[in-house]
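All protein chains but one are shown at their positions in the complex.
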Amino acid sequence: METAVLLIQCPDQQGIVARVSDCIFQHKGNIINSDQYTTDPFGGRFFMRVEFSFSEGKVDKQAFESRWGVIATELGAAWSIHYAPRKPRMGVLVSKFDHCLVDLFYRQRSRELPVEIPFVISNHPDLAETAAAHGVPFHHVPFTAETQKENEETILERVRGATDFLVLARFMRILSGDFLKAYGKDVINIHHSFLPSFKGADPYRQAYNRGVKVIGATAHFATAELDEGPIIEQVVERVSHKDNITELKRKGRALEKQALANAVLAYIQHRVIRYENKTVVFV
Amino acid sequence: METAVLLIQCPDQQGIVARVSDCIFQHKGNIINSDQYTTDPFGGRFFMRVEFSFSEGKVDKQAFESRWGVIATELGAAWSIHYAPRKPRMGVLVSKFDHCLVDLFYRQRSRELPVEIPFVISNHPDLAETAAAHGVPFHHVPFTAETQKENEETILERVRGATDFLVLARFMRILSGDFLKAYGKDVINIHHSFLPSFKGADPYRQAYNRGVKVIGATAHFATAELDEGPIIEQVVERVSHKDNITELKRKGRALEKQALANAVLAYIQHRVIRYENKTVVFV
Amino acid sequence: METAVLLIQCPDQQGIVARVSDCIFQHKGNIINSDQYTTDPFGGRFFMRVEFSFSEGKVDKQAFESRWGVIATELGAAWSIHYAPRKPRMGVLVSKFDHCLVDLFYRQRSRELPVEIPFVISNHPDLAETAAAHGVPFHHVPFTAETQKENEETILERVRGATDFLVLARFMRILSGDFLKAYGKDVINIHHSFLPSFKGADPYRQAYNRGVKVIGATAHFATAELDEGPIIEQVVERVSHKDNITELKRKGRALEKQALANAVLAYIQHRVIRYENKTVVFV
Partner (left out) sequence: METAVLLIQCPDQQGIVARVSDCIFQHKGNIINSDQYTTDPFGGRFFMRVEFSFSEGKVDKQAFESRWGVIATELGAAWSIHYAPRKPRMGVLVSKFDHCLVDLFYRQRSRELPVEIPFVISNHPDLAETAAAHGVPFHHVPFTAETQKENEETILERVRGATDFLVLARFMRILSGDFLKAYGKDVINIHHSFLPSFKGADPYRQAYNRGVKVIGATAHFATAELDEGPIIEQVVERVSHKDNITELKRKGRALEKQALANAVLAYIQHRVIRYENKTVVFV
């Protein structure tokens, strides 16, 4: 069975759901799941995720998209449609820490995350062996403040045509706004704190010094503003005065892996819609 | 603005959402929120909650319900419709513990729970003063194993016409299946354990003896089978060997209040649909 | 049975525990609980909480304190001793929100929090009735930016001799460093965010705008730096894009009540030791 996910956002107005579901119905689609959200019933913004199958053989995608496109224009809607079961290509950038990388490898191999990982890129050579052990190509691209423009160009050449989105799995360098713009697709970052607390460097040390009683990890879309992009997922855990920085990092690794995996899964299931600097995540 | 919530469940089939939304659209309704769930896209059961407003003055409810009734019959759907802002009448049964009762009173008074509380019924006189302090009538109905049939009859006379649903806020007696059948409306109970663990009496002692590391509370619909009804909400908290029974009870009271309040709120917002021995809770 | 809690902090060094326990043992004390923590086994800071009873009638407190004082001086220790069951006097400051106040009243009345509440002070008259309903004196002390010095003087006169510590239960004014210094005892504040995120005004709006997926509440000691004092307790809960500001506030109220109650309970059980800008909270 072929299925599709249609993501929509537009100004809230009367009759949207009726028109969407009617359009699917007319093209022999059967809605499997439908989620919607309106920021404000009076003049707010409307979001919808609708997953549907085609009950009578292969749907005429072109006909559906053409008809839907007309309606979308009338609604003033931004939209995208995603046909399963195409596996998206996830490029992974890392530095020296391997816990998120190994976790992504495991979840990909066990089919929990149905993605392809075309390669791993790192600004350090350390994880070459880890990538090799999982049969994934590894590219070492040095990355320094002085040569950033050139380094990003090198990365861009690698990722542009070969990936559908990027994951920064504890990549300890900051990609410029120019890079993000040039790449043009989504970049998901894992930040090792409960944002907006403890932006920037060494958040576990910041957390330790502040004496917080709960720590967290945040998966978010990377934007030109460091650690300010739309949050997709956050997970947290209690800590106490007994947790020194080493122990915070140990607990934090579990949080980072979980937040990142949850975010990537939601993303590749097309459950995430960006708007303003936020996300709607349909669960 | 008047709004309505329509709850539906039926066998999954093509075109349900289109027909529902079209029917609402035809009667000048504007969908504010819509949630749906299918247990299985192939031959499963379909559930929908749709909240809508009427943009052009007062809707013709009769016309809508009449038209929708025809569609529902065609779909084989069980359904109910709830017009806001009618406040449901919540009868409360208690015994001696007051924490859930006081919490419900507070949330009702602060408008967090938009309900009316016509009275409190108890098998003990202890909480009469608490009810009085909140200006709510209190009825003491003794309840013993020997006189249960008669006691339940007394309660039934009180609650039948005067309440829309009942909450057992640490009512320590078991209402019979006959009572529940005769009452005919929903009864929400708070059980002071993480069901199905520790059914029956003194669950905190059971939890202490078993040495669990997490405790919980469960709000569920009361059924003829003790502690076996459909679960609406569960909340949990970590404990350790240091928590003796007194401390488990202290932590548990917070859980009980929270689970019950969450369940009642979801229920009165018409977010809960019962099926089999489970619930769909749209959030 | 009379019990005592001894709180100690000093530079870590050999033999502290032996000397403390020996001193208690020599005075016929029986240790009920003992907790200790060292920030770093090599030259760190040492903290200890030891709870003990006196097995043979009334202890000679003076003899014990005298002997212990000598040892403490040798260890370079700061310490305090607290004899149960004296109930501390908790002054409460509020503004217009009543949820934390009502929760404190309930927990006090049900003996969960063994404190006396000599009075409630507010910069608004709104909660006078709430205090009256619980039989607690209420003092309205207006508080404006222009008259702050004088207002704080008025409060100071009320609280100085009559309270052992203060709780700011959603008191929406900022007490000056001068006030805190003049009062000289501990002041516990509840901040309605997961600090250090969203300091200052309207944190739920800040959280909504940032699009976080988890919210929290923080109980901390008030210091001259707004929202920067030592954190005692934090509790958190998941939220989603569906939670508008009203809903965040509803969920937040439960968090605020819980964080504050946990913090006050730990505090009055003498489980909290301040150091640097942090706390050790023995559980």
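Think of it as A, B and C in the order they're written, each chain with its own count starting at 1.
Definition applied: a residue touches a chain if its C-beta (ideal position, glycine included) is under 8 Å from a C-beta of that chain, and two chains touch if they have at least 3 such contacts.
Keep in mind it's a predicted model, so treat the numbers as computed, not measured.
Screening B:R111, B:K181 or B:K242 against the full complex identifies B:K242 as the residue touching the chain left out. Listed by residue number, the positions of chain C touching the unshown chain are 14-18, 21-22, 24-25, 30-38, 41, 53, 55, 238. Panel shows chain B; residues 37, 39-40, 194-198, 210-214, 216, 230-236, 240-242, 244, 276-281, 283 of it touch the chain omitted from the view. The missing chain lies against chain A, touching residues 98-99, 102, 106, 110, 112, 133, 240, 242, 250, 253-254, 258, 261, 283.
Basically, only the chains that are shown with their structure count from here on.
Per-chain Cα centroids separate chain A from chain C by 41 Å.
Between the CA-based centres of chain A and chain B the separation comes to 37 Å, rounded to the whole angstrom. Multi-chain contact residues of chain B, defined as those touching 2 or more other chains: none present.
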